[in-house]
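Shown here: the complex without one of its protein chains, the others still in place.
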Amino acid sequence: MDAPDQIFVLLKHAVVSWFPTPVQPWISAVLSIGAILAVYPMIFALTTVIERKALGRIQNRPGPNRVGPAGFLQFAADGIKSLTKEDIVPRAADSVVHFLAPLVVVVPPLLALAVLPVGRNMVALDLPETGLLFFLMVGTAVELGVFMAGWSSHNKYSLLGAMRAIAQLLSYELPLLLSTVSVVMLTGSLSLNAIIGHQSEVHAGVLLGWNVFTPWGAAGAVLFFIAALAEANRSPFDLPEAESEIVAGYFTEYSGFKFALFFLGEYLGLFAVSGLGITLFLGGWLPPLTVLSWVPSWLWFFGKLAVLMGIFIWLRGTLPRLRMDQLMRFAWQFLLPMSLINLLVAALWQYSTPWPHLLRWLPAAILFGIPYLLYHRAFLRQHPPRTYRYAS
Amino acid sequence: MLGGGILHGLAVTAKNFVGSFTDPERLVTLGYPEERAPAKENARQFPFLVFDGADPQAGLRCVACQICEKECPPQCILIVKSKTKKPDHLGKPQFFPATFDIDLSVCMSCQICVEVCPFDAIKMDQEFELATNDRFEGLLRHRDQLARPNAHFQKLHPTDAAAIDARRAEELAKAAAAATAAAAAPRKPAPESPPAA
Partner (left out) sequence: MPPEPVLSLAFAIVAGLVLGGSVAAVSCRNRVHAGLFLAVALVGLALVFLRMGAEFLGFIQILVYVGAVAVLIVFAILLTRGSDSAHERRSNAPGIGIGLAVLLWGVLAWGILHRSPGAIATPSPPPSMAVRDLGERLLREELLPLQTVGLLLTAALIGAALIALPEPGISPRPSGSHGSAGTETPPSSPT
């Protein structure tokens, strides 16, 4: 039908069909795994360069501009450097756990990326029953890896970083899970393909029914991406590796390629959780308008991923790091109640289907608006507007 | 508004981001080895010896008076006075440094040697790319390496150089006038050249 859309699917079928039938499932799996292992680290490499350049521009400096055209081969130089550096294991470290920790951090995001549908018919591992659950299950394994890294290094900064990381990951997992639950409630399925399919109905002739265009979807997306930033240890939630406080957090004692693996794992986790957010709220590989459906579906997915990365870089360049108690308070006193309210809003949305469209927004506006105003008042009471006696 | 501060901050950084592309005033970074900031006249790094004319040996202004060696706070200058004399720019026979070494690894760029030199023979250079793989010999500059033509000084510090050149020309003219006067009245002793004004 439309070749550009299905080019990779057709290519894979062509390659697989060269092989005898008994090995075809294996070849198919190997091709899918190879694609994941090739594409996402490549995006990671590009993201690091673009992030450094963008952060530089935000600070009115050019950023890396030496290696390759306009500095875009900086990642190659970094990779070679980290590969050729000496791999140092502290004498006091628990060497086996120290060795395993980077693997435990890198493998789960790769597994999670396998279930994300990146285009029409393009999903490496389709779990029609439990796709979303698989993703969330795999995401929790990272905590153990972080703990292993921090504990085995036998270094106080590593341990502090690990403790911060675990506290943060456990606290923000709850809002993350709860904001995905609203999507599952409305879709009635844990399959990521079904969730995308549910968003493909057309409203008003042109606009596709992305979940983010509903009240619970919009609030859920905001909650989800805040929690996702925290889960991925991104600024402003980068306390576990706060370099101005605890050197490099849980991977202080890692050097060379293991350090690069932590870096890779962190970005892969960010891609995975952003990809999940795209799938759940931003329509996956669906175009926003029906007239744009001639653009290949995988371009939509990776374009949305690029936009999200841009926003995350922008946030990183803007926001200062939170303090630990602020972090905890934000998770337990703001995100968690709000995501519970979001569940209620989602349920009301589901049961008010026959209502006129604008009327359905009303309960959501009330349910979100009142807590928002209450939070605003509480915040103002705790932090009254600053007055400066001497500065302007 | 709760969260309004975040939006405000995002607006600020966005302004910076866009501004760094559109406004050259914002992006002040220079790509150093290829692009260089214009040299400041008063910048100084390490001392060099000034010579006049084409021959660094004959035109060296230094008379090996060793004031700078004595004044140098970190004691980085080593001067050995010559046994013979050579004529200075006025034609007077003067000693000259047989050895003039400056250890740049010790020098602290204080410019005291320049302040105390009565002969305008030592001045501050602006060369700063002095990296070497030998910290003993590589940073020990000898007389012939230190000698730079007056044109170099004029280029680095045009204001100072112009004043000094004018004064030296004046001295030269006076000396020439005295010489012609002495030639006219050979009995009288030649007057001492006045000290530098």
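Read from first to last, the chains carry the letters A and B; within each, the first residue is number 1.
Keep in mind that, in the parts below, a contact is a pair of C-beta atoms (placed from the backbone, for glycine too) under 8 Å apart; a residue touches a chain by one contact, two chains touch by 3 or more.
Values in this document were obtained by computation on a predicted structure and should not be read as measured data.
The hidden chain, counted over the whole complex, makes contact with A.
Checked against the hidden chain, the listed residues A:S32, A:N60, A:N121 or A:T140 yield one contact partner: A:T140. The residue touching the chain not shown here, chosen from A:A35, A:A70, A:M324 or A:L343, is A:M324. Check A:V67, A:V89 or A:I166 against the missing chain and you find that the one touching it is A:I166.
In the full complex, subunit A touches the omitted chain through residues 94, 97, 127, 129-130, 133-134, 136-141, 143-144, 147-148, 151, 159, 162-163, 166-167, 170-171, 173, 188, 190, 324-325, 328-329, 332-333.
The definition used in the following text is that only the chains that are shown with their structure count from here on.
Taking the mean of the C-alpha atoms as each chain's centre, subunit A and subunit B sit 59 Å apart.
Of all residues in subunit A, only 54, 57-62, 65, 314-315, 317-319, 372, 375-376, 379 touch subunit B in the complex they form. Subunit B contributes residues 1-2, 6, 9-10, 12-14, 16-17, 19-21, 26-29, 31 to its touches with subunit A in the complex.
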